[in-house]
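For chain A:
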Amino acid sequence: MTASPARSPTPLVALSGVTKSFGAVRALGGVDLAIGPGECLGLVGHNGAGKSTLMQILAGTLHHDEGTLVAGGAPTGAFSVGAAHDAGIRCVFQELSLCPNLSVAENTRLRHPGLKGFGWRQPAGALIEATLSEIFPGHTIRPDDLVADLELGERQMVEIAMNFTATGDRPRLVILDEPTSSLDHSVAAQLLAHVRRFVAAGGSVILISHILGDILGTSDRIVVMRDGRVVAERPAAQFDRAALVAAMGHVAETAPETAAAAVAEARPADRPIVEARPPRQRGARSLTLYPGQIVGLAGLAGHGQTALLRLIQNAAGSTSRFAKVEGSVAFVAGDRQADGVFPLWSIGQNVTIRSLAALSRFGLIDGRRERAVEEAARETFQIRTPDMDDNILTLSGGNQQKALFARALASDAAIIAMDDPMRGVDVGTKREVYARIAEEAEKGRAFLWYTTEFDELLNCSHVYVFRSGEIVADLPRGELTEEKVLQSSFEETADA
Partner candidate 1 sequence: MTRFSSRVLRSAVPALSFGVILAAIFVIQPRAMSYVGMNLMLNLALPIAFATIAQLFVLTIGDLDLSIGGFVSLVACIAATWLNDTPLLGVAALLACIGVYALLGALIHWRNLPSIVVTLGMSFVWLGCAVLILPSPGGSAPTWLTAIVKFKTPYVPLSILGAAVLAFVVHVALMRSAAGVVLRGAGGNAQAVARAGWSLLRVKVTMYALAGCFGVLSGLVLVGTTTSADANIALRYTLFSIAGAILGGAEFTGGRVSPIGAVLGALTLALVGSLLSFMRISPDWQIGAQGIMLIAVLALRTLVNRLEAREA
Partner candidate 2 sequence: QEASDKTFALSNNYAGNSWRQAMIKSWETGTKAAVEAGAAKAADAFTTGENSPTEQAAQLQNLILQGYNAIVLNAASPSALNGAVKEACDAGITVVSFDGVVTEPCAWRVAVDFKKMGVDQIDYLATRYPDGGNLLEIRGLAGTSVDDEIHAGLLEGIKKHPNFKIVREVQGDWTQTVAQKSVASVLPSLPEIVGVVTQGGDGYGAAQAFEAAGKPVPTIIMGNRQDELAWWKEQKDKNGYETFSQSIAPGVSTLAFWVAKEILDGTEVPKDLSVPTLRIDQDGLEKGLEMTPEGGVTNVEYTEEQAKAVIAGK
């Protein structure tokens, strides 16, 4: 059902019949889309639906094959980065594009060619500082911090702020491709509030997210994509969660409580397989994990959860002062570019790397068994690709994430450490993965699950809340409430 065009008579950008193919993969199969001034367009779709590809075309970093693109009232033949910029289009890409070796202010200068001449540093710093404070009041990022030294979430904040800053020409359309996937709840809320303010002031935003609540609560209009086409387009008020999920092509949702109920009762065996204390922990608190248990790590991003997961991963098979681990550990990265993906390899090789020892016979990797594992991974996780031999980077962000999941679950590890692993994964897949996790736990595998989404904690039988590198609360499933988690995350003296 193709709905009415944008409300405004002259849309900022309008696409019609846009197609894009990568070799045999048809990423976009004729998309019509228009966005007018002063609106927030929510864009949703399953992993690999073509959202990012479409946005890259709008940003001028990819060229479409067929169709027309009208920006600023005039049709543009070859749309380039420069033309997009001139039309006031800014894009926060799904895979961040900051230079890690430069400071925040320097990255700002890179985006804003106008910042130059003697003494450019001061205004650049002031500019980004002002925007950061406007969008994310209370942030602790300083303009001369190196991006490499920032947490993933902080980088995301910088990237977002940079695209909302104005030098000379104001941004008119800001594209946010999964901006909240690595942000804390409160920070995400700040961003969404800013989006509303920006839209109210006459700007436009395209918001892409797999967190449907964000989309429903922030957008004026929602466009649903499936397999490279727009399949639904309506004012946001006419959608609810179930309708969105259905439009995306997923089966209707069962209540989340059911999945959680399955894991509500942990079955501690007599001996824990992980006992760990964060290096900075004061007091006697420590983390324990039993076979078959799903343990959640909560708290604000960057408060030592990832560090503890890595510590446990490193302690497997060796001795550590801080952790005792029995059994091997597989890690599911959240920051997939830095911690997960092997960019020169095929999807298949990326999946099997963790299981090679088990796939070997007489010291040689058995090609047939490797292939079988690859195909099984594609089946179970519905990785959208014509060929597991294609390069991993040909996958959409969410599909890459699925491959990383498949890597860990295909392995023989007794313990799976998950570092906020659902970033960018679509609702349908998420649900399937939750089910897989519960199933595997049933079989005796243990999970350590760091997540920034409260709902995911409901899948855990036990939750540890982290603050400043310490465990500050220790909540069994029965006592788990969002208030308690938030309270422990923020309060300075929770256990004093």
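Side notes on the structure shown:
Note that a contact is a pair of C-beta atoms (placed from the backbone, for glycine too) under 8 Å apart; a residue touches a chain by one contact, two chains touch by 3 or more; residues count from 1.
These made the cut because all candidates are chains of the complex that A comes from, given by their letters.
Note that this is a predicted model, so its numbers are computed, not measured.
The contact partner of chain A in this complex, picked from the candidates 1 or 2, is 1. Within the complex formed with candidate 1, the residues of chain A that make contact are 59, 61, 81-82, 85, 93, 97-102, 106-107, 109-111, 113, 115-117, 120-121, 142, 144-146, 148-149.
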